[in-house]
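Other chains of the complex are left out, but the ones given are in their true place.
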Amino acid sequence: MKSNIKNRLKKKKNKLSSKSGLPSESMVYVGEEREEKVSIKLLNYDSSVLEECELNKSETIDSYIQKDNVTWIMVNGIHDSNKVQDICNYYKIHPLIQEDILNTHQRTKIEEFDDYIFITFKHLYFSEQQQSIETEQISAILGQNWLLSFQETDSSLFDEIINRIQTSKGTIRHRNADFLLYKILDSAVDQYFVLIDKISDMVEDIEEETMYYPNNKTSFKIQGIKKELMVLSKHILPMREAMNKIETGGSDLIDKKIINYFKDVHDHTLQAYETIENHRSLLSDLMNIYFTTTSNKLNQVMKVLTIISTIFIPLSFLTGVFGMNFTHFPGLDNPYGYYYFWSIVILIFIGMIVYFRKKQWF
Amino acid sequence: MKSNIKNRLKKKKNKLSSKSGLPSESMVYVGEEREEKVSIKLLNYDSSVLEECELNKSETIDSYIQKDNVTWIMVNGIHDSNKVQDICNYYKIHPLIQEDILNTHQRTKIEEFDDYIFITFKHLYFSEQQQSIETEQISAILGQNWLLSFQETDSSLFDEIINRIQTSKGTIRHRNADFLLYKILDSAVDQYFVLIDKISDMVEDIEEETMYYPNNKTSFKIQGIKKELMVLSKHILPMREAMNKIETGGSDLIDKKIINYFKDVHDHTLQAYETIENHRSLLSDLMNIYFTTTSNKLNQVMKVLTIISTIFIPLSFLTGVFGMNFTHFPGLDNPYGYYYFWSIVILIFIGMIVYFRKKQWF
């Protein structure tokens, strides 16, 4: 866990201000360094026809597409800022938007222009390798009948959608680009639920641990899960805002009938958010229970100490008395002195026990 | 308690993301597996006539109903997605709504369309068998003079309403389908109060326990009740939103005169919510009292330990002194030495007692 936290913090630290000396509008990739080649894929389809190809230069776009069909251009990798600019300039995207696409520390947001809608959000997934939640920035630009998508790596987020287009499953081939945007957002939000389920498992485990075998690490673990929830929440909240903006925005690019679908995504983000909030509140309660358990244990320990000490310290004093070397010591010669001594000891012992019982200490 | 918590978490965990790989709009039942046959009941009534029958196929609906009367079609069980779709398609319900009906993890919500209003909410009830709060998803679609209702099992929520229709009690037979919707929501909210009363009992018990005989389990119990309240609150809050939406929505499907009845339901949810909030705040206070009591007890224990130790440790030192084997030990031969010793002991003892009294330790 520790290294993950450090990694995450380090990554962030090096980047938030990494452009601060540069002019704004400077088209510079801000993110992890990557080696892979940036690939651009073009899909052009309507209900009957589907064309797929690898794209190299924006000038060649015209030759690939049929004007009335839906065109989806996927940019896999954004560390080659020239390619990104090349595509964006073809579609006359505002320089600030281009900058946003290249900066992987963007907050989830939606911006509506006359000719296109820009949305950027995070694809969250659990990396089995690194045992931590990883984030990848996805940007999408929706035009009249085209959609540009930009992703940091060749992630699997779009696989299912591409597969459905290729195999003509569902209604996606019969719809316009706005439905395609919905499908992408829907996939991303579905991924949030996968993560929430993962965390629910962790919450369930830690709940059992806290209640039945709490240990020194329990509080660290609770805080760890809380942190994961914070990361999730940080990305889901602005997603909700974005969905809300689409619903109420009334852009011409999104058909009235499709709005209902976005409402559905909105509902899901809301549900995700509420589940996270419930988990959070549960974790706070667990933290409280952990504190109580700890303090109860301390109480228990203190009681044992007190009972033992309170019984034996006076008795030890008594043995000390009879161990003194006074020449004139009345009672030492008494043949029953030893037995009297034990009688007193037993009396004190019983008295103490009765006292502690009455105080309900054990 | 524990198993219930685990059950609830488990149920949830397996489901939230269970559709995440599937295409949206996929009509799949998402919920517990059930074996019972899905039954569909049709009621067609006006103030004078009442027809009841079991429905098998949607095509047969027309033959059963009289156009101007109120038609209530109850679907008992939604695990047979075909039957649900069959009915829904007859009334031309949007695919996303059909999907919502089949997914039992829906958040309480209301959606207004031109021809119908869709509402989905949770029926909460205390299961004596499982000793926990159970939830059942109820969906209802209100049309011009018809109402579709969908429930997970053949629950008892509607029994009273059906009975009133059959026996023509109250004004329900003289009213339209919007009043029927009100009756259903009213019954559901009434059930919330039954649960709140149950929890009020538990709060009362735990209050007494915390104040008069707190033990190690007390904090666990307080947190347990808090959790039950959280569940209730989670479902009541969106219910309030939904009622608000009906009031202000101004749909033609709900008569202006009936709006007052929905306001009444709104008031009830508000009252339920405030009662829950009050209980919550009370439980937090109880937690505080529990902590105080615990810490007071620790103080008490520590004081006893300190008093005993502080009195006897110096005295033991004294006995130790006179137990030393120095050959030249002034005072040991003194015939009154032993009595002098006891005088010192008694002096120290009284001095200590006076000191602790002054410090108000007992």
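Note that the chains take the letters A and B in the order they are written out, and that residue 1 is the start of every chain.
Definition applied: contacts are C-beta pairs under 8 Å (C-beta built on N, C-alpha and C of every residue); 3 or more make two chains touch, one makes a residue touch a chain.
Quick caveat: nothing in here was measured; it's all calculated off a predicted structure.
Q: For validation: placed chains = 2, all identical. Expected total copies in the complex?
A: Taking the entire complex into account, the copy number is 5.
Keep in mind that, in the parts below, only the chains that are shown with their structure count from here on.
Q: What is the distance in Å between the mean C-alpha positions of subunit A and subunit B?
A: Here the centre of subunit B sits 26 Å away from the centre of subunit A.
Q: Please name which positions on subunit B make contact with subunit A in the complex.
A: Interface residues on subunit B, with respect to subunit A: 2, 5-6, 9-10, 12-13, 16-17, 19-21, 23-26, 94, 96, 105, 107, 109, 111, 216, 219-220, 223, 226-227, 230, 234, 287, 290-291, 294-295, 297-298, 300-302, 304-305, 308-309, 312-313, 315-316, 318-320, 322-325, 329, 332-338, 341.
Q: With touch defined as at the start, can you tell me which subunit A residues reach subunit B in the complex?
A: 160, 164, 169-171, 183, 186, 190-191, 193-194, 196-197, 200-201, 203-204, 207-208, 211, 260-261, 263-264, 267, 270-271, 274-275, 278, 281-282, 285, 288-289, 292, 295-296, 298-299, 302-303, 305-306, 309-310, 313-314, 316-317, 320-321, 323-330, 359, 361
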